[in-house]
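Removed from the display is one protein chain of the complex; every other protein chain stays in position.
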Amino acid sequence: MTLLKVENLTMRFGGLTAVDDLSFTANAGDITAIIGPNGAGKTTVFNCITGFYKPTRGRIGLGALDLAQMSGHTIAANARVARTFQNIRLFPRMTVLENLIVAQHNKLMRASGFTLAGLFGLPGYRQAEKAAVEKAKAWLDRIDLLGRADDEAGNLPYGAQRRLEIARAMCTDPVLLCLDEPAAGLNARESAELNRLLLDIRQRDGVSLLLIEHDMNVVMGISDHIVVLDYGKRIADGTPAEIRADPAVIRAYLGEPEGDAA
Amino acid sequence: MPRANAAALKDAGIAGFVALMLAVPLVGFRTIEGPSGLTLQTRFDWVAYGVIAVFIGRLLLNVWPNTWRLRPQRAQQTSNAQHQTTMKLVALGGVGFAVALPFLPFADRYVVDLAITVLIYIMLGWGLNIVVGLAGLLDLGYVAFYAVGAYSFALGAQYWGLNFWEALPLAGALAAMLGMLLGFPVLRLRGDYLAIVTLGFGEMIRLLIINLQGFTGGPNGVSGIPRPSFFGFPFAREVEDGVMPFHELLGIEYSTQHRFIFLYFIILVLALITNAFTMRIRKLPIGRAWEALREDEIACKALGINPTNTKLTAFAIGAMFGGFAGAFFATRQGFISPESFNFLESAFILAIVVLGGMGSQTGIVIAALLLVVLPEVGREFAEFRMLLFGAAMIAIMVWRPYGLLSRRAPTITLGSGGA
Partner (left out) sequence: MEYFLQQTINGITLGAVYGLIAIGYTMVYGIVGMINFAHGEIYMIGAFVAVIVFTLLGMMGVTWVPAAVLIVLVTSMLFTAAYGWAVERIAYRPLRGSFRLAPLISAIGMSIFLQNYVQLLQGARVKSIQPVVTGAIPLIETGHFQVAVTYIQILIIVLTVLLMIGFSLLITRTRFGRAQRACEQDQTMAALLGIDVDRTISMTFMIGAILAAVAGVMVTLYYGVVDFFIGFQAGLKAFAAAVLGGIGSLPGAMLGGFLIGLVEAYWSAYFSIEYKDIATFSILILVLIFRPTGLLGRPDVEKV
């Protein structure tokens, strides 16, 4: 079943066309990877899907919603699309636990009666906060950071920050999780752990994943479906095995000396 | 090390030369307004002293860099729990002292009056801290809300006969509404644009007050603002028939001191309410969202937090406390004029927040005490007050960009929180 349907997506910055009439789909329950050489427009596609850019043209269908028409925070809040960033964006001076609680903001905001009930310490809000902490604890357990819950997020080692960012995105209860180069900067052991975590998210939480990645071990190891971009256009689309054998992909990666052959 | 010494000498020489360039025109010559236009007086001796001082100072800095140079520092690391216990004790002690203060033997009228001033700035600092410290929005026009609060009471009393207790909620509500009105369009702006727009806004309010002379009294201000009564019992020796003054109510001798002590307790309670509110709201989702916004707005958007609404609440709530403080200021002074609400006032409140360590409630108390009491102690240097104030702002930023107490207490922990 199709979850995300990108149709004729085009994004121009002044004279530069970063994404050019791109169409692809991602199925519910799949791990879909977007790959391509540097500058192929992958992050721009992500920014369009998650509402940071308003596409020049095109439709991004998710269920009955068109994400291209929605802006900023409403995509995370209403369409339930969560994301992580290429250069990790945690709240560095807040604790690990607080990062996960902030992610549950909208739910807690309603529970706190938009602050009023919370100010007077009504039991409904206390319950909700307790549940939020339990959920955070469960995630901390899964990403192996339970012991560091009260440390500042900015003080965590790099790999742990990557995992925490994923857990934080998951705390928003998404249907689609978009990961922008989750394996960047991880060593072999950490990236194997990441693979397990992502598979586990799909299995246990039933969340579909969309990821941009250069690390081919991750891409080939876990994706069900791969979309290859070059110069903002789709040049191939298929299963890992099909992509590996696709001449257009090989040309894009190896045919140009300055291409990124990651 | 002759080479190192030569370099140090050369560097000090350059510094001395720059000092010379700076000093020659403005220090070396003083313009005197004479009967036939300006004349000049020379002060080259001052220039010489200044240049020599800079040269030697720079030389010392170069020779012993580590002992002299101001370096940005971060708070030392002690355990969180330990730190929080200390802070709690300090806070309790502080409140206890504040309650007892008017009854201590040395607390004459002057001391109580000074303490009231300190408390006004503490309250303003705590109010602005919601905006700057928690939500990370640089507001350079906070004084506008203070002015709106003060004028709501002054004009409310003048035109509609409102008393202080009736005007207080009105002052807060008007200030908050104005905060929303301004905030709605401008809160999308980047940090420093916001700073300038709020600064312009503060100036606009002041200019409006000056220009709407028929309504606000213009530059002459409003006088005869009523003093607060003790829930209907006024502080006065002589009263009209049928009204019982405060001293008869308690059956004690009349003293002018009573009114000051009462004012002192009003502002103490107002300030403590501000503090309690902030402490509480920090632990609510909205408060956490403020801090998250300060840390990373883009990440907040990705988590579905509406940045505009979140900032707007911070802005409006901060404004509201400014309005309360303004109403109190009006009743305490009995007279207000636009000159009390200029940019320097905004800068002063901001300096308290920043010096205290943004986000730290205790830090703000220390900073307000320092900035209000020190100039009072060094009265003979009164004319250098603002000069030193400006220099101190720079020095503090260079030395401790994160303020005196920059330790942030987590709003929830697994150890003691909701778990």
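When the chains are written out, they are named A and B in that same order, and each has its own residue count from 1.
Everything that follows uses one rule, which is that a residue touches a chain if its C-beta (ideal position, glycine included) is under 8 Å from a C-beta of that chain, and two chains touch if they have at least 3 such contacts.
Nothing here was measured: the structure is a model prediction, and the numbers come from that model.
Novice: For the chain not shown, which residue from B:Leu101, B:Leu114 or B:Val186 touches it across the whole complex?
Specialist: Considering the complete complex, B:Val186 is the one touching the chain left out.
Novice: Consider the whole complex, including the chain that is not shown, and state which of B:Asn5, B:Thr39 or B:Thr256 touches that chain.
Specialist: B:Thr39
Novice: Which one touches the absent chain: B:Leu114, B:Ala392 or B:Ala409?
Specialist: Considering all chains, including the one not shown, the answer is B:Ala392.
Novice: Tell me which of B:Val354, B:Ala368 or B:Ile412 is the one touching the absent chain.
Specialist: Spelled out, the listed residue whose C-beta touches the missing chain is B:Val354.
Novice: Just name the one of A:Phe52, A:Phe91 or A:Tyr253 that touches the chain not displayed here.
Specialist: A:Phe52
Novice: Just the residue numbers, please: which parts of subunit B touch the chain that's not shown?
Specialist: 18, 21-22, 24-27, 29-31, 33, 37-40, 70, 72, 132, 136, 138, 140, 185-186, 188-189, 191-193, 195-197, 199-201, 203-204, 207-208, 210-211, 298, 343-344, 347, 350-351, 354, 358, 383-384, 386-387, 389-394, 397-398, 401-402
Here, only the chains that are shown with their structure count from here on.
Novice: Write out the stretch or stretches of subunit A touching subunit B in their complex.
Specialist: 50-52, 72-78, 82-83, 85, 89-95, 97-98, 101-103, 105-106, 108-109, 111-112, 114-115, 118-119, 125-126, 129-130, 132-134, 137, 149-150, 168-169, 172
Novice: Which subunit B residues qualify as touching subunit A in the complex?
Specialist: 80, 277, 280-281, 284-286, 288-289, 291-292, 295-296, 298-307, 313, 408, 410-415, 417-419
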